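Only one protein chain is missing; all other protein chains are in place.
To keep things simple, chains are lettered A, B and C as they appear, and every chain counts its residues starting from 1.
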Amino acid sequence: MVDLSVQIGDLRLKNPIMPASGTFSEDLATMLDINTLGALVTKTITHGIRQGNPTPRVCEVAGSMLNSIGIPSKGVDYFRNVTVPYYQAYDSPLVVSISGNTTDEFAQLCEAVSVPGVAAIEVNISCPNIEEDGKAFAMRPSSTLDVMRKLRAATDLPLWAKLTPNTGETSDVARAAQEGGADALVVCNTMLAMSIDVQSRKPRLGNLMGGLSGPSLKPIALRMAYQCAKAVDIPVIGCGGISTTEDVLEYLIAGASAVQVGTATFINPTAMIRIIAELEAYMVAYNFSKMTDIINSVRDEEAADTVVFMETAP
Amino acid sequence: MVDLSVQIGDLRLKNPIMPASGTFSEDLATMLDINTLGALVTKTITHGIRQGNPTPRVCEVAGSMLNSIGIPSKGVDYFRNVTVPYYQAYDSPLVVSISGNTTDEFAQLCEAVSVPGVAAIEVNISCPNIEEDGKAFAMRPSSTLDVMRKLRAATDLPLWAKLTPNTGETSDVARAAQEGGADALVVCNTMLAMSIDVQSRKPRLGNLMGGLSGPSLKPIALRMAYQCAKAVDIPVIGCGGISTTEDVLEYLIAGASAVQVGTATFINPTAMIRIIAELEAYMVAYNFSKMTDIINSVRDEEAADTVVFMETAP
Amino acid sequence: MTVAVVDVTPGIVPANEQVFETECQVISNSPVNNDYRLLVLAAPAEILNCTPGQFFHLQCPVREGLQPYLRRPMSIYGYFPEKGELQFLYKIAGTGTAALATLAPGEPLNVVGPLGQGFDIRDDWQNLLLLARGVGLATLAPLALEAHKRGKTLTAICSARSPEMLMSIDYFRDLGANIITVTDSEETSGLENLEKLIEGLIATNGIDAFYTCGSNRLLKLLQTLGARHNISGQIALEQQMACGLGMCQCCVRSFQSPTGIVHKRVCKEGPVFDLQEAMGW
Partner (left out) sequence: MTVAVVDVTPGIVPANEQVFETECQVISNSPVNNDYRLLVLAAPAEILNCTPGQFFHLQCPVREGLQPYLRRPMSIYGYFPEKGELQFLYKIAGTGTAALATLAPGEPLNVVGPLGQGFDIRDDWQNLLLLARGVGLATLAPLALEAHKRGKTLTAICSARSPEMLMSIDYFRDLGANIITVTDSEETSGLENLEKLIEGLIATNGIDAFYTCGSNRLLKLLQTLGARHNISGQIALEQQMACGLGMCQCCVRSFQSPTGIVHKRVCKEGPVFDLQEAMGW
């Protein structure tokens, strides 16, 4: 018998496959039984109502996409009154992604979403912090530690910290998140990027710049997930460019305990259930009985530690 | 008449197309007349003889590649005695890329390569600085400023500073390089990434991690080139994922005064001469007479300044 | 101008409770005229439970030099559960549609749908006016068929650059529609002429509802006429899409609402919207 379940802190997930924030909503239930997923992660919400960025909010780049959705949000009341009750019908744990412009606002929201029906809180600390010139909390170890401490104090629910690939201090930020009280790390969010329409000379996104996601992001995000798994003791949830079962295995082997699938769902809405089935078939074929047989099984023994923590490529 | 020439500080290039360091050598002369190129940029050299990284040094990822060549180098004497004389046969300016493990070693090398026949020095400050835990000089504004000042003092030749996309402080690093005396910025080097072979569970590169180059890098490098062009007054030379004439135009429109073509030459060794011809045809077709008609013509007026300098994507 | 967020509750009834990701087979894919091509797919009946105005999200094929990544939204031109056929009428606009044009009979095409909210034909509406140009005809064709089935009286104003570019005229005629063609080359497609034409139709037979799509110019005209004569109307709109399912919120547009301007998702609350709520762009 093959057991696909994985442990993320105190939470047991029936399998390691879940959607990435912002690429999933209850609308996916029109395409598949979302109860088959390891967890259900909401789009990031903010405390108040927000409109999001100007359109166009999305554009295509070679084999991948950019988005500048921003965080349109219906606010915390809507979340508590409508979203949470909606997900009661499912037993896959509900993970709410939240964000705030200031540490205090963030912590307040964290407390406000700590209601029955919510299994974990994913804190999107990759969003701009207006107290630090708009730099995301997760750009620096110090601001990461600071916000995580306040968030930790605000809730008893498991806290997943979502990191950004835009920092040059991945390992230090990961350690700061752990020190600040994170129960898991989600690695990672989109990478800041740009595209210009040569005909009109206008940036292709209404917001000028946006986040790169999809296959192009994978080698970068995988590297970060690997660095984080080496740097901390809490579970790492890999995210970035996953579209096949092989991609999932790459993250698990690199040290991730679970993964999030984002953009791939836009291309193939049923990608996650196909991956879950293929993962099970793979384990049967290779005689693995549990996920920990795969997780962190990377054969990097030959390499020096200094290499593992390098922060640049020559 | 169409004039393709561009000005990079005191240097006038016959056209804005040149190879990226490490993706070009005299061997390309077997395929095309390298004298048609705007400049000739060498692989990075170090002061002493170096062996480079273990193999495999290259692997393929979705639509792009990773490399961990390292900097195998025959040293400065070989450069002065063999390389410089070799390039005397060409009138395209010779740009030598150099790197050092410490500020002093770097500056010494900078002085040592300042010989007749060398038109400019590209300083690869994206390489690890052993005085700062192996963090590349260009990861931080302070180490950038520091090394650029010493390099500036070591030579009278034009200094091009090559930045890394692995930093979270692009605009600040760009400004530091300018303040330190750079005559131009090359934006940018490869992005730290990883790939694992799922069958063997081994990292696909002998060095575990390596640099992402090719089309996947383009939206990231273009964003950096745009940020740098906004941040500094010296010319920006765009680099990253260029394989078509449209890609070149995107960089020029974003504010780059010239571009470097790297990985694309591996796929189509004659890519650069094709691009030069197409660029000329484009200018004729659109009635442009000089490159400054295109450079920095991005229509970003509608967007707020705060957006331009944002360092993260929500 | 204050812009509020989408005021759509998850309680909204989706047009289809179930949406399918299906591999269909190409039956034919050939040019209709210089600009447009008709793609006919063999499709299982389960995905042909469509409403006129809905769309599918197509995974265009990957070819040397043509490597679309995201899906491309395409209105349903025809859906025929009886013979298991799904049709799209499209124009080559860029990478995705150029790749689509390379599909040969027998090749597979992965489609997601049916998606979005289609047109509404209220029982008390009898005289319907369709106003379309170019690819808009693709969107209105199944509406015409449905209207015909329901015994409505149909007038279709078809606009194009030149008479040769007019499409689907026979299709509309076979449905018993009263056809009026206007073209740029004959200088009959201007707003003034259209306004006169439609005012004439309203005066003679009366019109209960307008249906249109795409053009900002036509939207404004019909909004004015609709307001003037208190005639209902619907418009199908386009916007860049990623998911097509309502999840990513990239496809929003602004709409007038009693509480101010709101954002709605073209893929989910649309692509068909109330004519008066729609805003120009």
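Operating definition for what follows: contacts are C-beta pairs under 8 Å (C-beta built on N, C-alpha and C of every residue); 3 or more make two chains touch, one makes a residue touch a chain.
Nothing here was measured: the structure is a model prediction, and the numbers come from that model.
Student: Where does the absent chain touch, in terms of which shown chains it meets?
Tutor: The undisplayed chain, in the complete complex, is in contact with B, C.
Student: Just one of B:S64, B:T144, B:S171 or B:T245 touches the chain that is missing; which is it?
Tutor: B:S64
Student: In the whole complex, not just what's shown, which of C:R63, C:K91, C:R161 or C:H229 touches the removed chain?
Tutor: C:R63
Student: Name, in rising order, the residues on chain C that touch the hidden chain in the full complex.
Tutor: Its contact residues with the unshown chain are 61-65, 67.
Student: Mind listing the chain B residues that contact the chain we can't see here?
Tutor: Interface residues of chain B facing the absent chain: 22-28, 30-31, 43, 49-52, 55-65, 67, 69, 72-74, 82-83, 86, 214, 263, 265-270.
One rule holds in what follows: only the chains that are shown with their structure count from here on.
Student: Going by the stated contact rule, which chains contact chain A and chain C alike?
Tutor: Chains in contact with chain A as well as chain C: not a single one.
Student: Which chain has its C-alpha centroid at the greatest distance from the C-alpha centroid of chain B?
Tutor: Here the answer is chain C, farthest from chain B.
Student: When the C-alpha atoms of chain A and chain C are each averaged to a single point, how far apart are the two points in Å?
Tutor: Chain centroid spacing, chain A to chain C, equals 36 Å.
Student: Just curious, how far off is chain C from chain B if you go by their C-alpha centres, in Å?
Tutor: So the centroids are 48 Å from each other.
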